[in-house]
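Input: a single structure, listed below in structure tokens.
A single protein chain has been omitted from the complex, and every remaining protein chain is retained in its original position.
We call the chains A, B, C and D, going by the order they appear; numbering starts again at 1 in every chain.
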Amino acid sequence: MNTVIRRLTGHLARGLAMIWVVTTISFVIIRNIPGDPVRGQYEKLIEQGMGPDQAERATAALYGFLPTGSLWDQYTGYLNGLIHGDLGQSLSTPGTGVATLIGSAAKWTVLPVLGGTLLSFLLGVTLGVYAAIKRSGKLGDALAISGSLLHGVPQYVIGLLVTAIFTTLWPILPAGGPVDIAFEPGFNAGYLVSLVQHATLPVLTYALASYGGWILAMKSSVATVLGDDFILAAELRGLKRGVLFRYIARNAILPLFTILALSLGMLFGGAIFIETIFNYPGLGLLLVNSIGARDYALMGGTFLVITVAIVVANIAADLLYAVIDPRVRTGGAA
Amino acid sequence: MITGTGITKTYKQRGNLLGGRDVQALRGVDFAIEKGGAVTFIGESGCGKTTLGRIVAGLETYDSGEIVIDGTPMSGLRHRQRQAYFRRVQLIHQDPYSALNPTRTIHQTLHAPLALRARQMGRSKAWAEERARELLTLVGIDPGYVLPRYPHQLSGGMRQRVVIARALTVDPEVLVADESVSMIDVSLRLGILALLKDLRERLNVSVLFITHDIATARYIGDDGELYVIYRGQVVERGPTEAVISGPVHPYTQALLSAIPVLRGVERPGAERVVPTEALDERHADTGCLFARRCPFRTERCESERPSLDGTGHGHACFHPRPRAVIPVEASA
Amino acid sequence: GVGRSADSGVYTTIDGAKQIDATAPINPFNPQGNTFLGYDAMTLAWPKNDPVDPNRFYPGIAASWTVTPDQGEVVIHLQPKARWSDGKPVTSEDVRTSIGLAYTQGGTAYAVDPKAAGSAADVRVVDERTVKVTQGASKSNLFLRNVLSTVVVPAHVFGGLLPADFWTTLKAARGTGPAVEQAKARITGLAEKVISFAPAKDVSAGPFTLERVNPGEALLVRNKYFYANHNIAPDRVKVLNYTGNQQIWNYLISGSLDSAPFTAVPTGVLKRIRETEGNEVVKGFSPVAVSMAFGQTRKPYDNVHVRRALAYLIDRGQVTKVASPEAGTPAKTTTGIHAKSAQAWLGDGIGELDQYQVDPAKAAKELEAAGMTRKGGKWAMPDGTPWKVEIHVPASFSDWVAAAKAITSQLNDHGIDATVLTAADYTLYLDELAAGKYDVGFWLMALGPSPYNIYQRIYGSANGWQLLAGQLTHVPPGTQGNWMGGPETIDGVNPGVLTSRLNAAGPDEQRRIVGTLARLTNQQLPVIQLYDYVNTQFVSTSRYTGWPPADSDVLRLPAGVWMQLGMIKEKAGS
Amino acid sequence: MSVTQLLPAPATPRRNFWRGVLRVMRRKPSRMAGVAIVALFAFMGVFGPLLYPSPLPRDDNALYAAPSWAHPFGTDFEGTDVLALVVTGTRYVLLAGLATAVITVALGTGIGLLAGFHRGRWDTVLMRLTDLQLTIPGLPLLLVLSTVWKFTSPLEMGVVLGVLGWGGIARAVRSQTLSLRERGFIEAARGLGLSTRHIVGRELLPSMAPYIAMNMLIAVTGAIYAQVGLFFLGVLPFDANNWGVMLNLAVFGGGALTSAAALPYLLAPLLAILLLTLGIVLVVDAMDEIFNPRLREE
Partner (left out) sequence: MTESFAPGVRVQDLTVVYRTPMGELPALAGVGLTLAPGTITGIVGESGSGKSTLALSLLNAVQPPGRISGGSVEIDGLGDVVRLTGDDLRRARGRQVGYVFQAAQNSLNPLKTVGKQLLDLGRSHDVADLPALLREARALLGRMGLDGGRVLDSYQHELSGGMRQRVGIMLALVLNAHLVVLDEPTTALDMITQATILRIVREVHRERGLTTLIVTHDIGVAAEVTDSLAVMYGGRVVEHGPTMEVLGSPRHPYTRGLIRAIPRLSGDIGEATALPGRPPTLGTIPAEGCVFRERCPLRMAVCDTEDPAPAAHGGRTVACHAVGRPVNFAVRKEYV
């Protein structure tokens, strides 16, 4: 355990440094984005039929509390806020804290990302084992190629195809939104069913988009383990197929767990396409919308949260490794 | 002529936080390699042989002590100058499979250092070509066959010869051969050993031979010196034949006892020294380093460390006694 | 049927004015607030969609009103039976509080600055259900419209936002002397507090109250205290969120919407929508047009001949067909006014204007007049350098992108090298446009029915005329958002001055000014009017009937108002 | 040694190599197909725009026409042949992809080599940098960046994508370098006093070349997808046609996800992406085997 704790402290320090750098970079970039939230709001009001004067005054009132001061002051203010857990105020949803917005978006990202990733992980790992064992067969080949193909194709292609199929050609699933409002939120059948129905397509897309990667990773991992001496040795000791399979699976899956942790972190940022296509109100969509609205605070906050997710995932991946691999855990040479 | 005095080396264990023990690979080793001479280091796994070889070849730094090459102490020199000296010492790796770049032909492999050499000596390109053939012939292989080929097309023995030829391109004074025959088929081992011996005689290169198989030491040169090293310390040293036939340190005797007897051809020696327990780096290093495993240890051994004594055949033991541990010929 | 709200009594629609943000408060002063106009948010009255008269209304919280001819004084009589959803009556005090809150937000009628045209000078409670609002000295003919557009909120919920001395502070802010600025600051300083105020639950005077909201939808339920409850058919209203038109199309095709707000829709999609049982399209007047506008300080667009040449080359019918076949009609010509209003404003005068029918020969002549030369089939600048027309549009407006692409294709056909450049989003587009970075860009205009609003889009701040605190100034091109950069006067006419006069002018003068500006716009072409929008809405007759007919003057109002007016009835048998 | 023993220089191994390539190709016909597909796209990239008149012809009476012989994928919103759009759009897409790949690989390899070869302090600093690059969420940053920076040319696009994407390669090259460094032949080269340039350029890089080449192919696809994706989201300004623009216009303008009429307009670029991916996957599969050391044992 000592090892784990020492690793953790080291990682935390490095992770914090990393977050600080990323925060600073994003701050600088974001403050240099052209486009003025005030003008955007103004034109929006005009389109809604408000008179030009009225729109002007309304926007002035709305943005009376835009960040002011020199860039440096804003920066220190921002950092200071961060340290106190304050991500600032949203401009596009005035009066609401960025943290609140991110919090409510995050829960919608977590659901399909987690679902999709776990689904694809299970699927990919199972098929990957199969592909490795049937390496030279036709089916194994097909699995490997389809895996590479799906792994190579970008998420949005899959998302668009899935949407086209299930909402246009064969409309059996809702095309967007997180859940039907008709149901009282909570643990009632209607709500849960609706939740699942709405999440199905995004989850399916995540699953399809990443399962190919899992197949490939698992295939090569299994192939490596199969080549390891201890598997042959175990076979020569007459171990049962089930036991043998567990030997292979556990050893092969070990490196994949770290990738799993990492990809969960990455997916927070990668959800952009899927959430846009399915209009799913998660972090990705929040980021896209915040950029459209030039909501600096929200943009910075979302970016920060996505970064933190990655850093945390990195740390988690490493610790996970340390916990489940005895070679690391007990501090021996691997 | 290369001499080393009091060479120490400690590996700091990094990254591995729990096992954060430092490893003392060398604890003050003295040695001297005469021009054209042969020096062999033997010892158990992990006792610092490779480390020493790499230090001598300039591929590894050392913590203290001094290496003097042809009268010039290395510690006073700048990195670049030191490199120039160390170029005279060439390391021949244990594994001939990884010692050659699989993507380059033997021709390309030999040409690179020779071209450099030609430039340094103001010779022509043709000289480099000629020299490559010469060297291959010298190590006993057919240049015509070998030059255009890739390493994977050669056998282990051939590769090891190519590796030696490559080392010879810079006209070294010392060849450091680290376990150079352990990965080569039995039937070919003697060939390499004979080659090294031959090179000593013909080119007047010295050979620093590192092995855990003492028998091979005899074939590099019976006029050579043998150093028995244990946990970074030289425990016995002397002319090869003398040490082999009359070992006095229990560790040397244990090593020699462990060598399998070729029954049918040889008979085992009358006595045999078997260590009382296995090597463990965690053993205390107060007193004699071998004490824990020594069947003949006394109280003194556990508190005081013997140092290598004298010149010629010397040892670091409080209770030296010759024992008949080596096998004798069956016919005798 | 997923997404199809089969359960009776639920009315499903979309609020075209905003995207739903579940985290926003239930507060009409918050631009993202979760209140829905016509359903749970009420104004005093609902403006009719009249092509020329901005001051015609349907009653809302105000059952009736009287106004003096110069709009100096408006007396409002509240609905006698109006109650909040918690059972409390809607009173004059509620209206006064709402107006007070509007002051902190700076509405046109409620500007703190007394010099601002059309701002209210005094708000007086006459009795429990009567309020009188007086206009200040700087009169605007839009005063009534602005007052009646006031959103009414319950004083017993929002009242606490106004400090006790609010009205005296307001008076001080509108007076003279050193304390004015301080008082002003105190008023505007309230804005943030008002915007972020988040009541625990919705207290509505409208036919519905908000039950709950999630990022995708909002659910409203019937307010049993609504004054005209017998008019309201649905028990519940579901408002769906949308982020892009294609989502609305999807909902329509799946038949889940009872009514949908205005959307641009491609022909193929329209066909699919129509195939869904019960779906019907209702079209009406929409006082908006889209145009191609020029940065007139940039060569060669500073030359009116070039602009005219382009006008002669663009086939507006074709552009409309490509870009917005259902929600647009090709502009008859460029007047700055929507064709329908133009008829009313200009009458026969239209005939005297140049129609700019496609005429390559005339275009060539105009180009030659501008000194352009033709080399190897391509037009080049007078100095011989290549001419490339770059048309900028925001990527998110699909009909604009299609229109711009159609235009470039047409220009290319006529030997003018043209491309479309998109901006990532509308905000960025506007910013770069305002910074004068574009030669040619798309521009919304003809925002009727008020003539001032119409021409303000061409001869307002985009062209250098700034109306601040009742004071008109002209800034040089390239500064403060003057990206059109047209001349301040043309043949002795100052269009900016004329436009600002529209604010206060009487009907006859307005007609005269509009005539002048239309002619000027037609000749000078600061913009080329491409197509006029048609308010295209969708309704479904499968669950409800009584939809407003085509061209109805309620068509721009939310369906909630239709219900208030007693139009929507549950379909028999459903 | 007699002169007759002068053998013709390394002709045999090279010929063996190509024979190996051929054998690997022939073993699975799908690999041939892969090469053909990639070649097809390369051809479209180079000659595509020359195959059609510029500007592309439009047919005002066939907006969103259904697929036919004349228009295998139908037409777009202004009656232009969709297939022609895909073909002429290839160049832009590939160019940006190539630019990205070159930068990614150059930066990644350079940094990875430097870190792995020099180890020590260099390594620490460069690897921290790499970690940082890998930590920054790429797509979100691109979104944010695309509002600051208008990627008007495919090359600019490539530069930015490259700068955001070298981390993976750098890390991999470093670990390769570290492991090669432990191999005897690198150490021997150093011991012989050969120059760093020689060691890196002649000994290290060739050993990693196949690996780098495969990474480069993968980087090309990655870049193409990122770029098409940004166009699809509409965050990049566009002036020329390319696949991403087509996707954007089909979905957000044509209602391709809503009505079947515009579906071919959407499917054409999607299929192009799928096909290109398939081609590259098959080629990488072949390369994987060609450069596998197993094949050298003969």
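Note that contacts are C-beta pairs under 8 Å (C-beta built on N, C-alpha and C of every residue); 3 or more make two chains touch, one makes a residue touch a chain.
Since we're looking at a predicted model, the values are computed, not measured.
Novice: Could you tell which one of A:Leu239, A:Ile259 or A:Leu320 touches the chain left off the display?
Specialist: Residue touching the chain left out of view: A:Leu239.
Novice: Going by the contact rule already stated, which one of B:Val23, B:Leu59 or B:Leu188 would touch the omitted chain in the full complex?
Specialist: Going through B:Val23, B:Leu59 or B:Leu188 one by one, B:Leu188 is the residue touching the chain not shown.
Novice: Identify the residue among B:Arg88, B:Arg123, B:Arg218 or B:Arg305 that touches the chain left out of the display.
Specialist: The single option touching the absent chain is B:Arg218.
Novice: List the chain B residues touching the unshown chain?
Specialist: Residues of chain B in touch with the missing chain: 44-45, 155-158, 185-191, 193-194, 212-216, 218-219, 222, 244, 254-266, 274-275, 278-279, 326-330.
Novice: Of the residues in chain A, which ones touch the absent chain?
Specialist: Where chain A meets the chain not shown: residues 228-230, 232-241, 243, 247, 250-251, 254, 325-327, 330, 332-334.
By our rule, only the chains that are shown with their structure count from here on.
Novice: Measuring from CA centroids, which chain ends up nearest the centre of the complete protein set?
Specialist: The chain sitting closest to the overall C-alpha centre is A.
Novice: Please compute the C-alpha centroid of chain B, do the same for chain D, then give the distance between them in whole Å.
Specialist: Distance between chain centres, rounded to whole Å: 49 Å.
Novice: In angstrom, rounded to a whole number, how far apart do the mean CA points of chain A and chain D lie?
Specialist: That gives a centre separation of 24 Å.
Novice: With centres defined as the mean C-alpha position, give me the chain A-chain C separation in Å.
Specialist: About 38 Å, centre to centre.
Novice: Can you list the residues of chain A that touch 2 or more other chains?
Specialist: Answer for chain A, listing residues that touch two or more other chains: 34-35, 167, 175, 291.
Novice: Taking the complex as given, what residues does chain C use to touch chain A?
Specialist: Chain C residues touching chain A: 2-3, 5, 7, 10, 17, 19, 21-25, 27, 30-32, 104-108, 111, 116-117, 142, 146, 188-189, 191-192, 195-198, 212-219, 238, 240-244, 247, 250, 253-254, 288, 396, 424-428, 430-432, 434-435, 444, 447, 450, 452-453, 456-457, 460-461, 467, 556.
Novice: Using the touch rule from the top, collect the residues of chain A that touch chain C in their complex.
Specialist: Contact set of chain A toward chain C: 34-37, 39-41, 43, 46-49, 51-54, 57-58, 60-62, 64-65, 92-96, 100-101, 104-105, 108, 167, 171-182, 184-185, 197-198, 279, 281, 285, 289, 291-294.
Novice: Taking the touch rule as given, give the residues of chain D at its contact with chain B in the complex, in rising order.
Specialist: By the definition above, chain D touches chain B via 1, 5-13, 183-185, 187-195, 198, 202-203, 206-207, 293, 296-297.
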